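The complex appears here without one of its protein chains, the remainder shown in place.
Note that the chains take the letters A, B and C in the order they are written out, and that residue 1 is the start of every chain.
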Amino acid sequence: MNRTFVKRSFWTKKNAFPIAAFLTLTAVALLAPVYIKILFPLHVLIMIYLYSALGTSWNILSGYAGQISLGQSVFVGVGGYTSSVLFVSYGVNPWLGMIAGALLAAIFGWLIGKPCFRLSGRYFAIATMAVVQIAYIIVTRWEFVGGARGIYFPLKNWGLRFFAFRAKAPYYYIAFGLMLFSFLMVLIIEKSHIGYYLKTIREDEDVAKALGIDVPKYKAIAMAFSTTLAAMGGTFLAQYLLFADPDSLFMLSIPIMLLTVMGGTGSMFGPLIGAGVLIPVQEYARAYWSGSGQALDQILYGLIIVVIVILQPRGLIGIFEGARRRFFRSEAAQTKTPQREGI
Amino acid sequence: MVKRLCGFFALGLALAVCTFFIYGVCGFAYAAEKTVKVGAIFPLSGGVAQTGVLCKAAMEIAQEIVNGKVDDILVPGATTEGFANLGAKLELVFMDSQNVPEKAMSAAEQLITQENVVALLGCYTSATTATASQAAERLGIPFLNESSTSPILTNRGFQWFFRCTPDDDFFTRNFFEFLRDEEAKGKNYGRSIAVLYENTLWGADVAKAVQKYAAEFDYKIIADVPYTARAASLTSEVQQIKSANADIVMLASYVSDAILLQTTFRDLDYSPSIILAHDAGFNDPNFLKTVGSAGNYVLSREVYASTLLNKPSVKKLNELMVAKTGYPLDGNSARALMGVLVLSDALLRTKSTEPDDLRQALLETDIPAEQVIFPWLGVKFDPETHQITTGRGIVVQIQDQNYIPVWPYEIAGADVLYPIPQWKDR
Amino acid sequence: MELLEIRGVSKRFGGLAAVDSVDMYVSRGEIVGLIGPNGAGKTTLFNCVAGHCGITGGEIYFDGRRIDGMSPNEICAMKLARTFQIVKSITRMTVLENIMVGAFMVSKRIPLAREWAREVMDFCGLSPLADAKAGSLTIGDKKRLEVARALATEPELLLLDEVMAGLTGKESRDAVELIYKIRNWGVTVLMVEHIMEIIMPISDRIVVLDSGTKIAEDTPEKIARDKKVIDAYLGSAA
Partner (left out) sequence: MEHIEQVLVSGLFAGMVYGLISIGLSLIWGIMDMVNFAHSDFMMLAMYFTYLLFSKLGLDPLFSLPLVAAGMFCLGVLTYFLVIRHVIGGELVQQTLCTFGLVVLLQSVAQYLWTGNYQMINEPLVSGNIRIFAASLSKGQVVAGVASLFLAGAIWWVIQKTRIGWALMATAQNRYSAPLVGIKVDRMFALAWGIGLASVGAAGVFLANYYYIYPQVGATFQLLALVAVALGGFGSIPGAIVAGIAVGLIEALSGYLIEPAYKYLVVFSLYIVVVLVRPHGFFGTHS
C-alpha cells in the first residue's frame, strides 16, 4: 500500500477570517495593560488567564482523558511551594524553581496516578479529594515549608530575575503567556494521536485496549501534562501574591473544576470561556455586594452554577458551538447527512 | 480544524475582555460631598464572618463620632466635626476578604486604585492582613492594622505598615508576668504547662511564643498539642491534655473550636485547675452566648474588659454598640473601633492626604492614656517597626458569664477564682 | 505451526466452567466459524483469546508465541484484532476518527494514519459517512465500523463476534461480501455467528461449542448432519 498524501495548505482564504480575529484579539489583549491604568480590572484579567491555564490543566486529565480529579490542587500546591521554598530559603531564581516545581509535581502525579488510576469514576474522584486533604495536613504541619504560617517573600528584590514586580503589567503578560502555553499543550495533544487516544480512553477503556492503546501509559502522559501545567500555575500564584500558605494553594481543586465544566470539558477553550464568565462575576459581585456581610455574591455564584449546568450540560461552549454552526452556514451545508449510494 | 480553533479563541477572549469592561464601567461610585475615603477589609463571610461583621459595626460607630460632634466621649476626633484641616468628612469603604489571602489582596488593590482611599484598615486574621498589607506596601499607602497579633507582620521591614495592638509575643509575656505576680502574692499555680492550639498561622505563633517565655520564666511544657482547625470532634485532643494532667492549660483557638473545646471539657468531665486562653475565640461574644455557664472560670488575655466601663467614654461606646448590634463591645470590635480613632487622630494632624504626609502624621502619633479606651499608657508607634510600644494586655476571668479583669492589679475588678471546681459542683 | 492454537483452555467463574479445556486451531487464510447455543462460552473464549480475561487453564499460541496472559493492547500489537458483541463505537468522534484510532497502530503521524484510515474506510464502504458522528449511525453501519476499526490495526487474525446479529437481509449480504473481501485481502477470520444459512456457506471449517466443551470440529457439510450438534441445538429426542 503506497501512502501518498497532500499537505493541506494552512494559508487558504477560508481560514483568513479566524486567523485575523485571533491576531487582532491577541493584539488587543497585549495592549490592554498599557491603556488600563486601574489595577482592579487588570487583576480580574490576570485571574481569568491564570484560571484558564489551571482549568486547562484539569481539563487535560479530566476533560480529555475522562479521569475526574477533585485533587488538582495538590499539584498547584507542590509547584507553588517548591518554587517559593527554593526562592525564599535558597535564593534560587523562581523561574528555575518553577521548572523544579513542575518536575516534582509530575513525579507526584505519577506516584498518585499509578495506584489511583485503577479506580474508576467516583472512587477516583473521592480518592483524589482524600489525597489533597492529606497533602494539606502534611504541609500545615511541616515546619521546613513554613507550616501553617506559610512563606513570606521578602519585598526587597524586584524585576524579572526575581519574578516579582511592583506594577501589574508584567504579571499580566506572564499570565497571558501561561494561558497561551496551556493552549499550546492542548494543541499538541489535539494535533497528535494522544488526543484521539485520550478521548477513546474516556469513552471506553475496553475499546481502547482492544485497539492497542496502552491505557496506563497514556493516562500517565495526560497526568504529566496536567501536573506540569498546574505546578506552573501554582508558582505564578505564589509569586503574584508574594505569599504562599496552605489555604491559598491547596484549596483550589473545586473552583478550577467548576469553571472548566461550566465552560465545557474536553474542549480547548472551555476553561477560558468558563473563567471569562465566572471570575468577573465572582470578583465584581464580591467587590460591590459583599460589604453587607450577607454573602449575596455567594448566592449569585451558587445560582449561576446550578442554572448553567441544568440549561447547558455541555457547558457554555455548547452555546458557541450552536452559534458557530449557524454563523458558518456555508460550511454546515456541506456536511448534511449524506444519502448512502449503494456499494 | 483551524477555523474552529481560531474562531473559538476569538470568541473566548472577546467574551472575557468585554465582560470585565461592562462590570468595570458600572463600578464607579460617585461621592457627593467631599470626603476622605478610608478602606476597611474584614472577613464578612466564611468561618469568622460574625467577628468581621461586629468589627464593621464598631467602626461605623467610630465614624459617626469622628464626623459628628460628641462631647461626652473623651476620644480622639470626638470634639471636631470631620477633618477641619482637610475640609472633609471621614468615609469608611468596607470590603469582604472572605478570610482568603488572595481576595484580601485584590480587595486592597481595588480600594487603593479604584476607590482612591488614603489609608487602609483591617483584616483581623493574620494571613489576610499579610497579603493586603503587601498590596498597600507595593502601592505606597499607609496600612493600620488593628487586631492581627502575629509577630511576623511587623518584622518584614515594611515602610507603610502600622499596628496598634500588642502582638502575641507581648500578650504571652503578659500571661507569664501575671503568673509571676500571682506567685508573688503567694498563689502557686504549679510549674507544668500543656498547650493546645489550632495549627493555623496564628495558633503556631502563639505556641512559639509560649515556648520562648516558658523557658525564660522557667516553666516546663509537658504537652504541646496542635489540632486541625474546624475539626469534627476534639475528644482525642482533650483526652491527650487530660492524660498529661498539667497544672496549667493554655489554649489558642478561634471561636468555633473554642466552643467545641469548652463543651468537650464538660462532656469528658475534665476541668484543669487553671485555663489560660489566648484571646480570639474565647473573647468573642458568640463564645459566652453559645456556651453559657460552661465558660466560667476561664482566664483569657484581653485588651478590653467591660468593667473598664467606669471610664465614662467606654460606658457610652458600649451602649452605642449594644444599641446597634445587640452585642456588647469585645476585644476585637473595640480594637477595630480604636483603629479608626487612631487613624482619624493622624488625619486631623496631617498636612495633606498625600501618603507621605499621612505616614509622617502616624509616626508622630502620641495619644494620651485617658483618650484610649484600653488600659494602655497611650498610643505611640516604634519609629522602626511601627509596632505600638505603649500597649498593655490585661488578663480577665469569666466569672458568672462576665469578663472581669484580674490583672494588672490596679484595674483588677476581682481576685482570681482558683482552682476551677469540678464540673459536678458548678 | 498454525496461526492460532488453543490448547486445553478452560475458564472458571467461581464453580462454573464457562470454557472447559477446549482445543482448536485456526490456520492462516482460513475462515473458521465458531457456533453453539447461547451460553456455550463462545464470547468468553473470544475474550480469553483477546486477553480481556485471564484463563484458568491451558495455553494459547498466536503465530508461535504464547499470548494468554498478555494484555489486550499487547495482543493487538501482535496483529490480532477483535470486534465486540455489543457494539462499542466512540460516539463523539466521527466515523473517520474512529477508524483512525485503530490506524494509529500503523503510524502515529496523523496524516499517514488519516490516509490509511481512509483506505480502510473505502474498503469497508463507509466513505459516504466519513464525517458523520459515530453515535448517529444505524446498527448495521456501527457493526461495519467496528470491523473497519479492527481492520485499521492491520491484523493477521480478525475475531468477529456476531457481526451479523440484528442486520436486515440486504445488510447481512453486504457483510458476507465484506468478509470475503477481508479474506482475499489476506486476513484470517475467526467468527462467532448464530445464523446458520450465513455461517455455513462462508466458513472453511466450523467448531461447535456446547456448555463450555467442544463437541465437534469439521467442514460445514459434516457439521450440518452431525447428530451431537443437532441435539445440542434442538435438544436430544430422548
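Basically, a contact is a pair of C-beta atoms (placed from the backbone, for glycine too) under 8 Å apart; a residue touches a chain by one contact, two chains touch by 3 or more.
Quick caveat, the model's predicted, so the values are computed rather than measured.
Enquirer: Going by the stated contact criterion, tell me the shown chains that border the hidden chain.
Expert: Computed over the complete complex, the missing chain touches A, B.
Enquirer: Touching the left-out chain: which of A:25, A:74, A:105 or A:131?
Expert: Here the residue in touch with the unshown chain is A:131.
Enquirer: Would you indicate which residue among B:268, B:363 or B:417 is in contact with the undisplayed chain?
Expert: Reading the full complex, the residue touching the unseen chain is B:268.
Enquirer: Could you tell which one of A:281, A:305 or A:319 touches the chain left off the display?
Expert: Only one listed residue reaches the unshown chain, and that is A:305.
Enquirer: Quick one: say which of A:70, A:104, A:194 or A:208 touches the chain that got left out.
Expert: A:70
Enquirer: So which of A:186, A:244 or A:257 would be touching the chain we can't see?
Expert: Only one of A:186, A:244 or A:257 touches the chain omitted from view, namely A:257.
Enquirer: For chain A, which residues touch the unseen chain?
Expert: The list for chain A reads 62-63, 68, 70, 115-116, 118-123, 125-127, 129-131, 133-134, 137-138, 140-141, 254, 257-258, 261-262, 265, 293-296, 298-299, 301-306, 309-310, 313.
Enquirer: Tell me which stretches of chain B touch the chain missing from the display.
Expert: Here the touching residues of chain B are 45-50, 53, 199, 225-228, 230-237, 239-240, 242-243, 255-256, 259-260, 263, 266-269, 286, 290-292.
The definition used in the following text is that only the chains that are shown with their structure count from here on.
Enquirer: Counting contact pairs per chain pair, which pair wins?
Expert: Chains joined by the most C-beta contact pairs: A-B.
Enquirer: Greatest Cα-centroid separation from chain B: which chain?
Expert: Of all the other chains, the one whose centre lies farthest from chain B is C.
Enquirer: How far is the middle of chain A from the middle of chain B, if each middle is the mean of its Cα atoms, in Å?
Expert: Chain centres of chain A and chain B, defined by C-alpha means, are spaced 37 Å apart.
Enquirer: Starting from the mean Cα coordinates of chain B and chain C, work out the distance between those two points in Å.
Expert: Spacing between the chain centres: roughly 74 Å.
Enquirer: Measure off the straight-line distance from the CA centroid of chain A to the CA centroid of chain C, and report it in whole Å.
Expert: Taking the average C-alpha coordinate of chain A and of chain C, the gap between them is 42 Å.
Enquirer: Give me the residues of chain B that touch two or more other chains.
Expert: Correct list: empty.
Enquirer: Which chain A residues touch at least two other chains?
Expert: Residues of chain A never touch two or more of the other chains.
Enquirer: Would you mind writing out the residues of chain B in touch with chain A in their complex?
Expert: 2-17, 19-21, 23-24, 27, 44-45, 49, 52-53, 56, 94-96, 98, 100-103, 105-107, 109-110, 112-114, 127, 130-131, 134, 137-139, 150, 152, 156-158, 199-201, 203-205, 226, 228
Enquirer: Under the touch definition given earlier, write down the residues of chain C that touch chain A in their complex.
Expert: 50-52, 71-73, 76-77, 81-82, 84, 88, 90-93, 97, 100-102, 104-105, 108, 110-116, 119, 125, 128-129, 131-132, 136, 149-150, 153, 174, 177
Enquirer: Given the complex with chain B, which residues does chain A contribute to the contact?
Expert: These residues of chain A touch chain B: 10, 14-15, 17-19, 21-22, 25-26, 28-29, 32, 38-41, 43-45, 47-48, 137, 140-141, 147-150, 152, 154-156, 166, 183, 187, 237, 241-243, 245, 247-248, 267-269, 272-273, 275-277, 280, 283-284, 286-288, 290-293, 295, 297-298, 317, 320, 324, 328, 331.
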